[in-house]
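What you see is the complex with one protein chain gone and the rest in place.
Let's turn to subunit A:
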Amino acid sequence: MGTPVDCDRVSSISTSMGNSPDWTPLASAQCEMKQECVEVWRDVNMVQQSLDEETAGAGPADSHCPLLAVSRAKQLQLQAQVEVLESQQPQLMSTHKKVIEAVLVNLLQESLEQLAELLPAMKVQQKELSASLELEEQLLEQRQEIGRMLESRLAEVPEAQETSVDSRVKTFRRKIKAAEQFHGNLVQSLAEFLDTHFPPPQPGKGKGRRRHGSGPVDRTLDVDDPQWETLNNMIETLICKSMDSPHDPYIPMEPRYWPPYVEMLLRCGIAQRHPEDSGRFKLAPFDL
C-alpha cells in the first residue's frame, strides 16, 4: 500500500522543484528520492512474492455459506491492519532541505485551495447569521418592553386594591357627581329647547305655536298670570312619576295642561293614555 503514495510524492515534488535555480541540491534531492523509491519498490516485490507463496492455497468463497468465509477473511484482514498500525514506527521523511521545502509548499498550496473554497461559504453563512442576529435583537427589545409594561401594570394593581374602601368611596362619589352634573346639563338644555320651541300659550295674543290652529286665546286671563303649564313642567312631571313609581306611572290630566300640547305628546308617542281611563296618561316606556 505504500508504493503508490511514494510515487505520487515523488512526481509532485519533482514538478514543484522543476524550476529551482540551484541545480546541485536539486539533483541530489532527486537522486535521494529515486533511491528511496527503488528500495521501497524492492520491498514491495519481496512482499508480493511471499504473499504469492502463502496464499497459493486460498480459494473462492464457499458456495453454501459465503458469508462465513467473507467474515472470516474480513476479520483476518482487520487484525492484520491493526497489528501493522500498532507496530509501525513513525516514519521520518527525508531530511534533505529541498524535499522538505517542496513537501511544505505542496501542503500549503493544498490548504490554501481548501480555504479559498471555504471562504465564500463562510461569508454567506456569516451574513445569514448577522441578519438573524438583528432580527432576534429586535424581538428581544420588543419583548423586554412588553415585560416592563406588564411589570408596571402588576405593580399598580395591588396598590389600587390596598387602598380599599376610602378610595372606592371617593371614586363612587366622583362618579355620582359627574353623573349629576351631566343630568343637570341635559335637563337644562331640554328646558332651553322647550322654551324656545314650545313655549306655553300666552293669554291674549299668545306666543304659542299656531301650527295646530290658533291656540285658544284666553282673554279671560291676565297678561302676567299665565295659567298654562309649560311643556317643560309637564314632561318633568311625567318623568318623575314614571321614575318614582314605576308600578303606577299615570298622572291625571290637569286643566292647566294645554290640550294641544298633550295631544302632541300623545301623537308623538312620548306619552300614552291609560287604556281604561282617558283622563290619565303616562310616559311611554321606551326603556323596556
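Note that contacts are C-beta pairs under 8 Å (C-beta built on N, C-alpha and C of every residue); 3 or more make two chains touch, one makes a residue touch a chain; residues count from 1.
Methods note: contacts and distances are computed from a predicted model.
When the unshown chain is looked up in UniProt, the name that turns up among "Response regulatory domain-containing protein", "Ethylene receptor", "Centromere protein M" or "Mitochondrial import inner membrane translocase subunit TIM22" is "Centromere protein M".
Touch with the chain that is not drawn comes from one residue among A:38, A:51 or A:150, which is A:51. Not every partner is drawn; the one left out touches subunit A at residues 1, 3-5, 7-8, 44-45, 48, 51-52, 55, 58-61, 63, 66-67, 69-71, 73-74, 77-78, 81.
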